[in-house]
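What you see is the complex with one protein chain gone and the rest in place.
The first chain written gets the first letter, and so on, giving A, B and C; residue counts start at 1 in each chain.
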Amino acid sequence: MSILLDSGTRVVVQGITGGEGTFHTRRNIEYGTNVVAGVTPGKGGQRAVDGRVPVFNTVAGAVEKEGADASLVFVPARFAADSILEATDAGCSLVVCVTEGIPALDMARVYPHVRAKGVALVGPNCPGLISPGKANMGIIPGEITGPGPIGLLSRSGTLTYQVMYEMWTRGLGQSTCVGIGGDPIVGSSFIDVLERFEADPETRVVVMIGEIGGDEEEKAARFIRERMTKPVVAYIAGFTAPAGKRMGHAGAIISGSKGTAQAKKEVLEACGVAVGVNPTEAAELAIKALG
Amino acid sequence: MSILLDSGTRVVVQGITGGEGTFHTRRNIEYGTNVVAGVTPGKGGQRAVDGRVPVFNTVAGAVEKEGADASLVFVPARFAADSILEATDAGCSLVVCVTEGIPALDMARVYPHVRAKGVALVGPNCPGLISPGKANMGIIPGEITGPGPIGLLSRSGTLTYQVMYEMWTRGLGQSTCVGIGGDPIVGSSFIDVLERFEADPETRVVVMIGEIGGDEEEKAARFIRERMTKPVVAYIAGFTAPAGKRMGHAGAIISGSKGTAQAKKEVLEACGVAVGVNPTEAAELAIKALG
Amino acid sequence: MDLFEYQGKQVLARFGVPVPEGKVAASPAAARQVAAKLGGKVVVKAQVQVGGRGKAGGIKVAGTPDEAEAAARAILGMHIKGHRVRRVLVERAGDIVVEYYASFMLDRSAKTFLGMASAKGGVDIEEVAATDPGAIARVQVDPLVGLRPYHVSQLMWGSGIAPEHHKAAGALLERLFAAFLGTDASLVEVNPLVAMAGGGVVALDAKVSIDDSAMFRHPDLEAMRDLGAMGKQERTAKERGIGNFVKLEGEVGVIGNGAGLTMSTLDVVAEAGGRPANFLDIGGGANAESMAAAIDLVFGDRKVRTLLVNIFGGITRCDLIAEGILGALGALGDVKKKIVVRLDGTNAEEGRAILERAAHPNIVAAGTMLEAAQRAVVLAGGRRRA
Partner (left out) sequence: MDLFEYQGKQVLARFGVPVPEGKVAASPAAARQVAAKLGGKVVVKAQVQVGGRGKAGGIKVAGTPDEAEAAARAILGMHIKGHRVRRVLVERAGDIVVEYYASFMLDRSAKTFLGMASAKGGVDIEEVAATDPGAIARVQVDPLVGLRPYHVSQLMWGSGIAPEHHKAAGALLERLFAAFLGTDASLVEVNPLVAMAGGGVVALDAKVSIDDSAMFRHPDLEAMRDLGAMGKQERTAKERGIGNFVKLEGEVGVIGNGAGLTMSTLDVVAEAGGRPANFLDIGGGANAESMAAAIDLVFGDRKVRTLLVNIFGGITRCDLIAEGILGALGALGDVKKKIVVRLDGTNAEEGRAILERAAHPNIVAAGTMLEAAQRAVVLAGGRRRA
């Protein structure tokens, strides 16, 4: 059992007939992911991705006919919040939203509903998640990792790949790797995912990749100290980021003294989490923690 | 331990300085209820109910200063939904709303928020609840009952008193009596309360008083069959009600064939619940169920 | 409060729901005028709050103002399932391509809003629900989330409504939902929702029920209340604010406090072999004046032979009730009918003492609810169970 996603997960892809949707669905299928349906309103009855996937007009239809229980959202930003709600109400227990650029207000209104329904939302503005050797939902390149004892979670996209790759070149794979997304409001927080890794028998060590801005890492640090028995290793990006300047996605705004990489590192270390100075060292710390 | 309410419950009364608020708060205090605060915006710092209760401007203030953990709402209908939300957000775990005439739309918007926060809402348009011998929150006359092994729940006001009285004249008291209210949308449903009675060691037999309209009783019947070990006795009012006519509060609309007293009786009996033909028989059935 | 079709359409139109052009008329002459003004073919429709008026002959098509007048003359004054037709709606007739169904309502059971749509419109939707449930698309709309595009999409694709009508019908649904929220409705129903030959969709019928508790926010809707459609006693009860009154067919008048207790009182009267003449819940906090007015109202029905007053005092004080009964008897003068009174709860002993002291020949005290019902039935002429 991996967390959130495994080979039994029945995935519906929202926006499957779009360029990105088709491209990544194909990659996910080739990885072994059980993609059972796609959704594009008005294209119900067609088949997408080289005829391999039946298309429905609504997620409810895909759930009813194909038993989909997880949704992967590739819908454009201005419709994506609606798509998350649709998947939630249709009964998906996992929703992964890759879409970047969803207005924060839309997500602020989506989050409490999704949470009240008990749905695990990953993202938006995230690379998705992969349980190596089992299934891949999103845009993480499957070829740079493999199964192993590391649970990886990250607010970042390509930086995650970097860390995965650093581990894999050292022969270290992951149980599951979750990119939680860098937007101001995302579904699953670090703590939500840490809790799952703590309970997951396949995960022995957890690697957490944070960055400047917000206080997710600080909250995670306290959670790790109080609630986790498994070793956690961290890496934080943004030591060189100048205060008050924006660096890419909205998750990377420094707000006063709190939220700096240095502050996060100090809190993490105070809570017993080893923090690597670069991705390479983080990978090496993970190996050390495995013993 | 009674369900929902006992002598340790720290009650704040919203709308305490109004006529009804003052009158019933006094009765509740005289019954032994631990009323620790009242709320009327603009009257913070005063004392209400013969100087016995400190008044605050906000529920948050009452929670902070007096440790209130349950709210009793006597606020007029057009402000009552707001009061329920205020108590919820201030951290009360129990909110009892006596107010009648709150628009259904307001309650429809209150309910999902209250539910998401895990608050037990009783009412609106209900007589409140009483744990005889311990505490009384609302307008149920305390003198017509006493402590005992019966858990009583009802959608009705005076009919509840009738049944309580029928039992008490036979020497039978209650663990807790909950009037869930007769409005189209109320907080706690029959099932929510049945679940608590099932778990309550002081309750040996449950008496449920329903009426025509809706399908609360039918849902409760299935819950009783599947999940309850304690005997449940029921009484349903409205056998003589003509189809399609409204009888008082909105909870009493017959919708087609479903929702009639006869249909409810049949479903209850099919689920193993003895149904009395009048309040007297219901009380007698409860005695019998006690063995 | 249920609106008549013509009122419902006025309200929906305010929220942008397309409705046929037309006007209500209370006389054949007025119907003729409306038809003349509209020009061309019109439909004349009985305005009654009950289904099945089409089969009853309450809807007629008229090609000319003359025909419209004749149709109105035939329809006005008709009785449809006990409802007398007092007004007709005269509307421009159009070429209907297809009939759909759409509604939003308060889903009490799920404590949320429910939207429904079906390609099987123009027929009894409850029948469709019973015989072909798959033909009706349903979506729950979380009241905090509101109607979103995906809800509309689910209703369109799930209902079988033709894709070429999705855009127009979807837009109508959005406006219908706005009307549902904006009027504090417990139900807005459009059946049929029709697609016209010229393109576009129209609400050809409208059923709108407004939450009475929300009327304080809608004085414009309160003004639509048609007291004329009520029975005389119901109207009196409404106008004088005497609790909640429903006329029934028996001879035992019933007054209780609280809907549940009053319903239960009807049941025990029936159980004792009597037939209740009415339901009258005088509510919480009744006093001497409201009690006197209630007795006056019930005795206004000549079929009533006995009155049963069943009060369990909570907020209501039984001493005030007793005084109200005596006051009413004083004001009514030479009444022969008996009043069986059962008092319990707050100040019940004081109330019973007041009645005992008065020793009024028309008042019969009863110790329990069952005893009270049995006595009332006997005094009204005994068991009548058919």
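Definition applied: a residue touches a chain if its C-beta (ideal position, glycine included) is under 8 Å from a C-beta of that chain, and two chains touch if they have at least 3 such contacts.
A quick note: this is a predicted structure, and the numbers were derived from the prediction, not measured.
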Next item on the list: Taking the whole complex into account, name the chains on display that the unshown chain touches.
Entry: A, B, C
Next item on the list: Return the single residue from A:Gly8, A:Gly67, A:Gly101 or A:Gly272 that touches the missing chain.
Entry: A:Gly101
Note to self: Using the document's definition of touch, tell me which of B:Arg109, B:Lys134, B:Arg196 or B:Lys265 contacts the absent chain.
What the structure shows: B:Arg109
Note to self: Among A:Ala120, A:Ala237 or A:Ala286, which one touches the chain that has been omitted from the display?
What the structure shows: A:Ala237
Check: Of the listed residues A:Val96, A:Ile209 or A:Ala286, which contacts the missing chain in the full complex?
Finding: A:Ile209
Margin query: In the whole complex, not just what's shown, which of A:Gln14, A:Ser131 or A:Thr160 touches the removed chain?
Written below: A:Thr160
Next item on the list: List the residues of subunit C that touch the chain left out of this view.
Entry: 144-145
Note to self: List every residue of subunit A that touches the chain not included in the displayed model.
What the structure shows: 20, 77-78, 100-106, 108-109, 111-113, 127, 139-141, 144, 154-162, 165, 182-185, 209, 211-212, 214-216, 219, 235, 237-242, 245-252, 256, 261, 277-280
Item checked: Positions on subunit B contacted by the hidden chain, ascending -> 41-42, 44, 57-61, 79, 82-83, 85-86, 89, 109, 112-113
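Note that only the chains that are shown with their structure count from here on.
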Margin query: If I average the Cα coordinates per chain and compare with the overall Cα mean, which chain comes out closest?
Written below: B
Next item on the list: With chain centres defined as mean CA positions, report which chain is farthest from subunit A.
Entry: C
Margin query: Nearest whole angstrom, what separates the Cα centre of subunit B from the Cα centre of subunit C?
Written below: 27
Check: For subunit A and subunit B, what's the span in angstrom between their mean Cα positions?
Finding: 44
Margin query: Using mean CA coordinates as chain centres, what's the gap between subunit A and subunit C in Å?
Written below: 53
Margin query: Show the residues in subunit C shared as contacts by 2 or more other chains, in ascending order.
Written below: 142, 144
Margin query: If I count partner chains per residue in subunit A, which residues reach a count of at least 2?
Written below: 112
